[in-house]
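The structure is given below, and queries will be raised subsequently.
Excluded from the complex is one protein chain; the other protein chains are retained at their positions.
So, chain A:
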Amino acid sequence: MSTRLSKGGRLIDRAKPLNFTFNGRRMAGYEGDTLASALLGADQMLVGRSFKYHRPRGIIASGAEEPNALLGLGEGGKFEPNQRATTTELFDGASTTSQNHWPSLEFDVGAINNKLGRFLPGGFYYKTFMFPRFAWKHVFEPVIRQSAGLGKAPTARDEDRYEYAYAFADVVVAGGGIAGLTAALAAAKAGKRVWLMEQTAHWGGRAVVDGVEIDGKPAEAWVNETVEALGKMDNVTLRTRTMASGLFDHGYIMGYERVADHTPGDGRPRHRLWRIRAGHVITATGAIERSLSFAGNDIPGVMLASAVRDYVVNWAVSPGDRTVIVTNNDDAYRTALALLDAGLLVPAVIDARPEATGALPEAVRARGVRVLAGHGIAKVKGGKRVTGVSICVQAGEGAEIESIACDAVAMSGGWSPVVHLWSHCGGKLIWDEERAMFRPDPKRPATGDDGEAMVTAVGSANGFLTPDEVLADAHKAAGGQGKAPAAPAESEAPMMPVWIMPQGAGPDLRMKMWLDPQNDVKVSDVQLAAREGYESVEHTKRYTTLGMATDQGKMSNINGLAILSDALHRPIPETGTTTFRPPYTPISIGAIAGEARGDIFQPLRRTPMHAWHEIHGAHWEPVGLWRRPYCFLRTGEGVHDAVNREIRTVRNSVGLLDASTLGKIIVKGPDAGKFLDMLYTNMMSTLPVGKCRYGLMCSENGFLSDDGVVVRLSEDTWLCHTTTGGADRIHGWMEDWLQCEWWDWKVYTANVTEQYAQVAIAGPNARKLLEKLGGMDLSKEAIPFMEWREGTLGGFRARVHRISFSGELSFEVAVPASEGRAFWDALIAAGEEFGVAPYGTEAMHIMRAEKGFIMIGDETDGTVIPQDLNLQWAISKKKDDYLGKRAQERSHMASPDRWKLVGLETLDGGVIPDGAYAVAEGVNANGQRNMQGRVTSTYYSPTLNKGIAMGLVKHGPDRMGEVLDFPVDNGKVVKARIVDPVFYDKDGEKQNV
């Protein structure tokens, strides 16, 4: 059983015990523990069930590579699944649960899958797609979904807060081990602005645990001194609990800071996502130990050798009284020494190499430990925890020659540099035959905007495994002056690649050799994939799911591709690696969202009258980022009733529309007239000062893009109104032409959309209402239809336009936005005697449809040209050119067969569904019914007491009076007659009074 040792533990503070629960059971740990060390200290070796076979799983590693120990952490609004126990710091009151089991961790029904393992081979999932056809939907899919999977998604709203932060540095060093510290110090001494990030809460990395001596001092002392020196430098920023999670183009590096994971509820943001622009990135991300592939290597109690000594040295946790060590290299012998130093037993070291005579093996032998060279583990014994190992010769097929009872197995298959950051942006790798590892190829780094390397790998991340090499490499790469820190040590014997143990293992053993314990991928699965024709490592990955779990195969991917290479009889570098993608380990969705949640999820644009609308029943409609009132609901009123009431108010008396969102762009300069003549289809240069003109804008391809009223403010100044959604786009469109094409034209633009609050006062009583405010002569003679005047209206600086989108007598008045609310209040007060009411966008839409006015986005959809809408009157024939003119002359654009705008009136007075199509005789080449038109706008008109619609119909204007069939749902057909699109006041007598 695993337990807490009575002495030692460099990271724990025994004076500060912490309580936590695991599946509801109370357990205790210490400050400085990770969840993993605390669980092991409490003899909780079994921490979860595997993805597919529901096999019992324990903690394997001590860091980011951990595949098994994923827990649900917290409750309610603090619950988060798949938290890696090895990288999560313990805090008081932590509530943890194991995952993927039913009904309980100890007894899991799904473990039956384990017995059925031969029916769940690699690629099983895909095979179920193929045969028999009915089985996927009715058998496999529901069963697989039920039985496979890890954590459950949270159901409550996340209680924590998150944020971004931006930073800039000359050099960003990823990793706070001895390589990172050395590189940071060298760069800092050279005067660079340095950022140093360490993903754990502690500096120093492995060297501190491994008992390295640097410059004659224990590594821990050297690390402390170096951190202190860096901390005193103004040009250095040190950040623990911050993982360099991804590297992107141009030296953009993402850091994931776990600000308050270990102190929940203290008011700090939980996570902070750093986005750092780095002049150069140094990856000092270390190396990860590989597992060995022997049967039963997934049984709880089998751990990485480095993790075993981490637990002993850092957290005073014993994995068991008796630990057998199995290795293919000298480094694992350090684990034997650490265990012996802690007073624990090492029954044997099983070394796959034919001989083990280096300094470390000899030191272990000298302590009385059996070293079995040339041997391997045939299989591990035990179920929910290790009870012993069966020993065989590595060269054989797995015949047991001896059985050794033990509580734990510490395995080491060699080391893989952490090349993720190096690779994220395109850095390439080379295969190092001697060390049996992929390491960064310094000749093919990721490059920055200058074509030079933007990233340098140092230390173990660069393939150097001895401290002396690591320090020298980091010092040199960071431009260090003088001598590098030194850590002389006795040399280690070469490792021997061991991809399968024993090398001649038969199918029964290979079926129990786990490559990817999280996704339940075994040696036999990869071999099967190779036999089934999978050659590309990327395809094999997806077929077998090797390395596709949340740990992304950090521990064992190399083993998998070595197995694949062997099965395909080709060298490992020819197989290559899968692609390394950010983030390095999963980051929280909260951190990605940052501050963008709740009220500030997205910017909400408010007009100056927004607050008034809000308290007067506004039923909102999003228009771009604005919210506009769709209608104003009165007590007991439905939306439809409100809209009809608003329309009747306008038609019979007077209504107010908040039109502040309309785009307003000033265009000024000696060439402004020429410019607007190019932008609009009609002539704007001839518009007299004081007048307004409706205009259309098209794209270069001739399609109608935006419309609005243009106002001539002065000899050289125009004000262009755009649609609400078009303001920014059209301003950008203008600047694009002015800056890129007609850069020599003397024209300036300014988007003054938000400078003005604008109100449409519409209805027969509109003039009377405004006259009550006083200050301007608003008579028909003083301000005729389609003209504007400036003045003071009721004490407000106002620009009054006689324009009408409703067909009624209408004024649009612009006042400074800061006075918008006061102006609106004044209008409401002055209008009381007329029964004034605000109206919303739907009433506006219906009234314009009654008048046959088109709406951008309803009658247009990017395929419609002004001619389709019978807007020839707004297209100048005098002009040589305008944007879209040439395109509109193309044969298909000029074709008389284009669908054209008409009005539609149902025979029964009902409303045609929006978007309904009119059918024609016959079928097309695809056997589909031919079409001859479609509905673009359709409403119930309370003015006319019937349904009205506009639509585009083939030869429509020539077919007045014809009846079209519009098939709608349930086989019903709506019959509608083609009519003039102007349903109301065709002669415009009402607006021109």
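We adopt the following convention: a contact is a pair of C-beta atoms (placed from the backbone, for glycine too) under 8 Å apart; a residue touches a chain by one contact, two chains touch by 3 or more; residues count from 1.
Following the convention adopted for this analysis, contacts and distances are computed from a predicted model.
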item: Name per UniProt, for the chain absent here [options: "NADH-quinone oxidoreductase subunit J", "Sarcosine oxidase subunit gamma", "Iron ABC transporter permease" or "Phosphate transport system substrate-binding protein"]; value: "Sarcosine oxidase subunit gamma"
item: Hidden partner chain, touching residue among A:P81, A:G177 or A:P269; value: A:P269
item: Of A:T323, A:T456, A:T753 or A:Q991, the residue in touch with the unshown chain; value: A:T753
item: Listed residues A:R193, A:R241 or A:K512, member touching the removed chain; value: A:R193
item: Per the touch definition above, residue among A:G482, A:P603 or A:G922 touching the missing chain; value: A:P603
item: Residues belonging to chain A that touch the chain removed from view; value: 161, 163-168, 193, 260, 266-269, 272, 275, 277, 594-596, 599-600, 602-608, 625-626, 666, 668-670, 746, 748-750, 752-756, 795-796, 816-819, 821-823
